[in-house]
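The structure that follows is given in the form of structure tokens.
Every protein chain of the complex appears in place save one, which is left out.
Note that the chains take the letters A, B and C in the order they are written out, and that residue 1 is the start of every chain.
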Amino acid sequence: MPENQPTSSLSDHFEPRIVAFFCNWCTYLAADLAGTSRMKYAPNARVIRVMCSGRVDPQFVLDAFAHGADGVFIGGCHPGDCHYQEGNYKALRRYHLLKRVLKEMGIEEERFRLEWISAAEGDRVRSTINDMVEKVRALGPLDWGLREEEVLAEEAAA
Amino acid sequence: MELRRTVKFEADRDPEFVRWISQTVGGEKIRHCLQCGLCSGTCPLSLYMDYTPRRLMLLSREGFKEEVLGSASIWLCTSCYACMVECPKEINITHVMYALKERAIAEGRYPKRFAIPVMAEQFSRMVRREGRITESWLILKVFLRTAIWRLLGMSSLGWKLFRTGRMGLGKERIAARKDIAVLLDSVATTRKELAL
Amino acid sequence: MKYAYYPGCSLKGTGRAYEESLLAMFRALDIELEEIRDWNCCGATTYMSVDELICYALAARNLALAAREHLDIIAPCAACYLVLNKTQRYIRDYPKIKLVVERALGQIGLTYSEAVRVRHPLEVLLNDVGLRAITERALRPLKGLKVAPYYGCQIVRPYATFDDQHNPTSMDRVLAACGAKIVHYPLKTRCCGGSQKGTLPEIGLDLIRYLLSEAKKNGAEVIATVCPLCQFNLECFQRECGNGQPISMPILYFSQLVAWAMGAPARTIGIQRGLVPVESLLAEREIAYA
Partner (left out) sequence: MPEIRSSGNGSGRAPRRVGVYVCHCGTNIAGTVDVRSVAEYAATLPGVAVSREYKYMCSDPGQALIQQDIRDNNLECIVVASCSPLLHEPTFRRVLARSGINAFLLQMVNVREHVSWVHLDKKAATEKAKDLVRAAVRRVSLHKPLQKRRVPINPNVLVVGGGIAGIHAALTLADAGKQVYLVEREPTIGGHMAMFDKTFPTLDCAACILTPKMTAAGSHKNIRLWTYSEVAQVEGYVGNYKVKVRHKPRYVIDDLCIGCQECIAACVYKEGKTADEFNLGLSKRKPVYLPFPQAVPQKVVIDPEACIEFKSGKCKKTCVEACGERKAIDFHQKETMEEIEVGTIVLATGFRTFDAARNPYYGYGKYGNVYTSLEVERLINASGPTNGEIVLRDGSRPKAVGIIHCVGSRDANTNRWCSKVCCMYSLKLAHLIKERTGAEVYNFYIDMRTPGKGYEEFYDRLLDEGVHFIRGRVAEVSDWAIHPSEEGRLVIRAEDTLAGFVRRVPVDMVILSVGLEPQADAQEVRRMFNISCATEGWFLERHPKLAPVSTFTEGVYIAGACQGPKDIPDCVAQAGAAAAEALALIDAQFVELEPYTAYVLEEECSGCKSCLTACPYQAISFQHEKKKAVINEVLCKGCGTCVAGCPSGCIQQNFFEDQEIFEEIEGVLADA
């Protein structure tokens, strides 16, 4: 099958900025594995290490969007594999709630993603980041602050 | 007996050929070949080949274009796909064979009067003209261009088929023959544009 | 039930008996086949070796024609069946092929659709009709006729779309449901040489000889096939194969056997088109029916 190439310097116009929260026990290790096996992927993601995907507070995500992130990506252990038994389920529940909130705020769902990636799945880090970068690039910049004003303006008008 | 000096120089290799074969549809994994020979072992025709499928994979991957395109083996492949389903490295050998035939024909690199390429030519020509194949005519044309004498041997069979209504001289053709022409031209132009 | 029907070139020529019996068989099962209007050659394996891209475009035209009718395609010829399947897969897997094909079809006012399903009559018999229904309709059972089921290559390779790659049994089950006795046939998926018989006679002959003698050895009275080219190869060179006295082995399409079992008159299903007489074998079973 056709290889999915690193999409870094593909287009020079808009480079999406992705903030990624990776679980210390699986996805962060997977990202390390991608490194040790020299896989190549888009340089748009900035990884922040947390001990468990369950540690990711919805406010982290909002804060990221508010400060110019075009996408947020949470990586946790596969269901049943959580190093802390069930943190990833908590993460999943919060993810779904937050997704709705973001929708109402007019943030496209491709911009917010939760993936289960085990320590052995370096290649999924590669493919997921590449895929997300492409999708977000297609959507264009978020500049949420601006949208906020729009929302307020609308409210005022109403 | 005659003694021949055999040595291969790096200059004999054609890097372009390697690049081409490993990018052609189905050939993506050819570099993974570990030369296990499962393809040759399972191939019903390998017994008759000058280079077994395994060796063709090797020679292609190394870029010995002359040997590959000059080999009779690529014309022996019947597309039975036995090699492809068992290949431990998921190389689409049958498709590699197609690609090699295509290249050989494109470069006019095949034994003249050798029935298979002639057959391929005639076949495609007939499809282009009529949109369908009429077996009787196809066979006729092929033999006329390769081995007329065999027609005599076949005549009794031909007669039987004729009698049982399985062969006639009526031609199968479709109404939208123009469409076929347009279709093929379009493919040709797109191919040029994208340099496929 | 209704399906789009893609005969392919051979079923209009050397394989006429296949078409006749297939239509009879489905008629007996109250299934309607609507021949795709103005279909064209799928390109077969031969065109593949001249120009693969063109081959995909040719096949795609037929898919697009059927898509307009929103019907599944029944493709009886093994080669057509594979080419149509393969075209769908490659259009799905290779963006560049998709592009080429979609453009080309656009030029002639057609649009490609993934929706249409390409199906083999055997698979339709098993999944849409069902063995019980077949047995119920088989009012003239084959009463233990010893059949070697020969699948050949292209309906099980490279894609095992509906049957086991190494030991397919769909035809075994369908014919057994019609009362036939299936004999052990280890070569059921071994290549018959395809067009090699025409192009490299000696080699083609070797492969054919193996297939025939193995069937004989295992006590088959008939070989059943699903492919016009296999049928042609196995039937037409039996004299050359048997060194000295010719091997005499009727080669029938599975659909001829099924249709016959469902009571279709021999002449309507191309029995008379065979080069090796099978009438006597069938006659033995006729009596009970009459």
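Here is the rule we use: a contact is a pair of C-beta atoms (placed from the backbone, for glycine too) under 8 Å apart; a residue touches a chain by one contact, two chains touch by 3 or more.
Note that the coordinates shown come from a computational prediction; the quantities given were computed from them, not determined experimentally.
*Asks:* What are the shown chains that the omitted chain is in contact with?
*Replies:* Computed over the complete complex, the missing chain touches A, B, C.
*Asks:* Which one, A:H83, A:K99 or A:K135, makes contact with the chain that was left out?
*Replies:* That would be A:H83, which touches the missing chain.
*Asks:* What residue numbers in chain B mark contact with the hidden partner chain?
*Replies:* Touch with the absent chain occurs at residues 34-38, 40-43, 46-47, 52, 54-55, 86-90.
*Asks:* Tell me where the left-out chain touches chain A, residue by residue.
*Replies:* 6, 8-9, 15, 17, 19, 25-26, 28-29, 31-32, 34-36, 38-41, 43, 46-52, 54-60, 62-64, 66-69, 80-81, 83-87, 90, 94, 101, 118-121, 126, 148
*Asks:* Which residues does chain C use to touch the chain missing from this display?
*Replies:* With respect to the unshown chain, the touching residues of chain C are 166-167, 186-187, 210, 214.
The definition used in the following text is that only the chains that are shown with their structure count from here on.
*Asks:* Measuring centre to centre with CA averages, how many angstrom lie between chain A and chain C?
*Replies:* Taking the average C-alpha coordinate of chain A and of chain C, the gap between them is 51 Å.
*Asks:* What's the distance between the Cα centroids of chain A and chain B, rounded to whole Å?
*Replies:* 49
*Asks:* What's the distance between the Cα centroids of chain B and chain C, rounded to whole Å?
*Replies:* 23
*Asks:* Provide the list of chain A residues touching at least two other chains, using ranges where the numbers run on.
*Replies:* Each of 1-2 in chain A touches at least two other chains.
*Asks:* In the complex formed with chain C, which residues of chain B make contact?
*Replies:* Answer in residue numbers: 25, 44-45, 48, 76, 78-82, 84-85, 92, 94-95, 97-99, 101-102, 105, 115-116, 119-121, 123-124, 127, 131-136, 139, 142, 150, 157, 160-161, 164-168, 172, 174-176, 179-180, 182-187, 190-191, 194, 196.
*Asks:* Which residues of chain C touch chain B once you look at their complex with the stated criterion?
*Replies:* Those in contact with chain B are residues 9-10, 12-17, 38-41, 43-54, 57-58, 61, 90, 94, 96-97, 99-100, 103-108, 153-154, 157-158, 160, 165, 190-191, 193-196, 198-201, 203, 207, 236, 272-275.
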